[in-house]
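The complex is shown incomplete by one protein chain, all other protein chains being positioned as in the whole.
Chain IDs A and B follow the sequence of writing; residue 1 opens each chain.
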Amino acid sequence: MLANYGYIGLLLVVAIFFAVTTLLLPLFLRFIHIVPHKPNPIKSSTYECGMETIGKAWVQFNFRYYFYALMFIALDVLVVFLYPWAVELRKLGLFGFIGMLVFTFIIVVGYIYAWRKKVLEWK
Amino acid sequence: MSIFNPSLNLFNCYLEALPPDWPGGFWLHLGLFVVIILAFVLAMIMGFIWFERRGIGRFQVRLGPNRVGPFGLLQPVADAIKILIKEDIIPAKGDKWVHWLAPVVAFVPALMIFAVVPFQDGALLADLNIGILYVVAISSVSVVGIFMAGWGSNNKFSLIGAMRTVAQAVSYEIPVVLSIIGVVLIAGSLSMNEIVKAQSIPFILLQPLGFLIYFIGACAEINRTPFDLLEAESEIVAGYHTEYSGMKFALFYLVEYTEVLAVSAIITTLFLGGWRGPVLPPVLWFLIKVVAVFFLIFWVRSTIPRIRVDQLMAFAWKCLLPLALINLFITGIEVVVLPEALPWTIIFLNLAIMAVLIVLWSKFFRLGGGRVEV
Partner (left out) sequence: MIGLDIAFWVLAIVGIIAALAVVLLSDVFRAALSLVVCFLAVAGIYITLSADFLAAVQVLIYVGAISVLIILAIMLTREVQRGSPSNRLRIPAFLVAILFLGGMAFAMLNTTWQVSVAPPLEPTTSALAGLLFGEGGFILPVEIAAILLLAAILGAIVLVREK
C-alpha cells in the first residue's frame, strides 16, 4: 500500500518541478533577450479598464460567503462519514442503513431550517 | 531517542506489506507512468483546444481557426509559441510571491488527479484503495491556487472573481460528492480500478440522476461556461487572471483544460464503464469515451448562456443538493433491499424515479426571473 503513496509523493515532486520549470522558462528566455522586459509605471499599475484605481482591492467582503463556507464544512463532515458507509453497506445491512438515515436526518434538519428562514437566498 | 527505536520494528512490517517488485520495478513503473500521464495530458489538451475552437466555430456557423497547418491543426502550437515569448507583467502593487506561486498551486492538484485514472485494467500509476476519495480531496486544493491568484494581483476584478470561485466551489462540491457516493454504493469500492471492474452495465444506466448531478456540478466546479461567473467578461474583465500574462497565464489556461480533461476521465471511469467495451482495445475505448464527454461539455458551453450569481447559488443549494440526497438514499435502499433484483428492473425504476423527481422539482421550485440586486 505504501508503495502506491510513494508513487503519489514522487508524482507531486514531478508536478511541482514541471510547473516551476514552465514558469522559469520565460525568465531564461528574457536573459537571452527573446522575451521582452520593458516595465514602466503605467504598464505595471493595476488594470481597471483605464480608470485610476480608487482605494485598495483588499476590502471587506459580504458576510454571506462565510455562511456558505460554514454550511459547506458541516455537510463536508457528513460526506466523510458517507464514504466508508457506502463501501460496506451490503455487509452492514438494514442496521447500518437506518443508522446513516438518522445521522443524515439530524443534519438535514439544520438545512431545512436554513431554507425556511430564507438564509440560503443570495442577497 | 526512545520515540524512534520501536518505530523501526513497524517499518519492517511495512517492508513485508510492500509488493515484491519494490526496488527495481518501482522506478520503472514510476518513470513509465509519469511520462504517460504528462504526454496524455499535454497531447489531449492540445487536441481539445483545437477541437473546441473548431467545434464552437461550427456551432456558431463560422469556420474557426483554419490557417495554421491543415485544418488549423497547428493552431495550439502557434498559440503556445506566441505566449512563450510574451512579456511577463507583474502588477506593482500586488503580492509578488503569491502572484508567482498561484499558477503552480492551481496546476499541481489538477495534474495529480491523473495518478489514479485507469487507462486500462491495472494500467494506472497508483491503484489506491481510496481512489475516488483521493480525487475529491486533491481537487479541492485547486481553489486555494485560484484564490491566491485573485489575492496576489491586488486587483478588484481579480479578487471578485476569486471570491465567486470560492462560493461556487463550496456550493457545488457537496452535490458532486453525494452523486459519487451513489456510484460507490453500487460498486462497493473506492478504488477507481475496482469501480470500472464492477461495471458490467455502465453506471450511467443504474445512476441516471447521479450522472446528471455529477455532470452539472462538475461543470460548475471547473467553471465551464454556464457557470463561468468567475471570469465573466461582461462584468469582471477576466476574473482571477486579469493581471496575468505570458507563461503564467498559459499555466492557468492549462489548468482549466487539465480540469476539463480530469472531469471527462472521471465521468468515463465512474459512469461510462472506463476502458470496458467490445472489439476495440481498452485504451482506445477509454480515449473515445473521454473525447465524447468532452464534446458534451463544450456542446453545453455553446448552447446555454451564463447564469446569474443568485441563480447559481440557488440552483446548487435548493435543487442539486436535495436531489442528490434523495438519489443517494434511494440507491441505498436498492442496495440493501433488492441486491438480487434484475438489472433491467433497477434501470427502469431509476429512470422513472429520475423523471418524476425532475418534473416535481421543476414545478415546485423556480429560479427567479426578473431583476435582482447582486
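Here, a residue touches a chain if its C-beta (ideal position, glycine included) is under 8 Å from a C-beta of that chain, and two chains touch if they have at least 3 such contacts.
Being a predicted model, the structure only gives us computed values, none of them experimental.
Of the listed residues B:115, B:138 or B:236, the one in contact with the hidden chain in the full complex is B:138.
Residues 1-2, 5-6, 9, 58, 60-61, 63-67, 69-74, 76-78, 80-81, 83-85, 87-88, 91-92, 95-96, 99-100, 102-104, 106-107, 109-111, 113-114, 117, 119 of chain A touch the missing chain (whole complex, contact as defined above). Where chain B meets the chain that is not shown, the touching residues are 2-3, 6-7, 9-17, 95, 97-98, 128-130, 133-134, 136-138, 140-141, 143-144, 147-148, 151, 163, 166, 169-170, 173, 190.
FYI, only the chains that are shown with their structure count from here on.
Averaged Cα coordinates give chain A a centre that lies 13 Å from the centre of chain B.
Interface of chain A with chain B (complex): residues 1-8, 10-12, 14-16, 18-20, 22-23, 25-27, 29-30, 34-39, 41, 43-49, 56-59, 61, 65, 68-69, 72, 75-76, 79, 82-83, 86-90, 93-94, 97, 100-101, 104, 108, 111, 115, 120-123. Considering their complex, residues 14, 17-19, 22, 26, 29-30, 33-34, 37-38, 84-93, 100, 103-104, 107-108, 111-112, 115, 125-130, 133-134, 151, 153-159, 163, 166-167, 170-171, 173-174, 177-178, 181, 184-185, 188-190, 237, 242-243, 246-248, 250-251, 309-310, 312-314, 317-318, 321, 325, 328-329, 332-333, 335-336, 339, 373-374 of chain B touch chain A.
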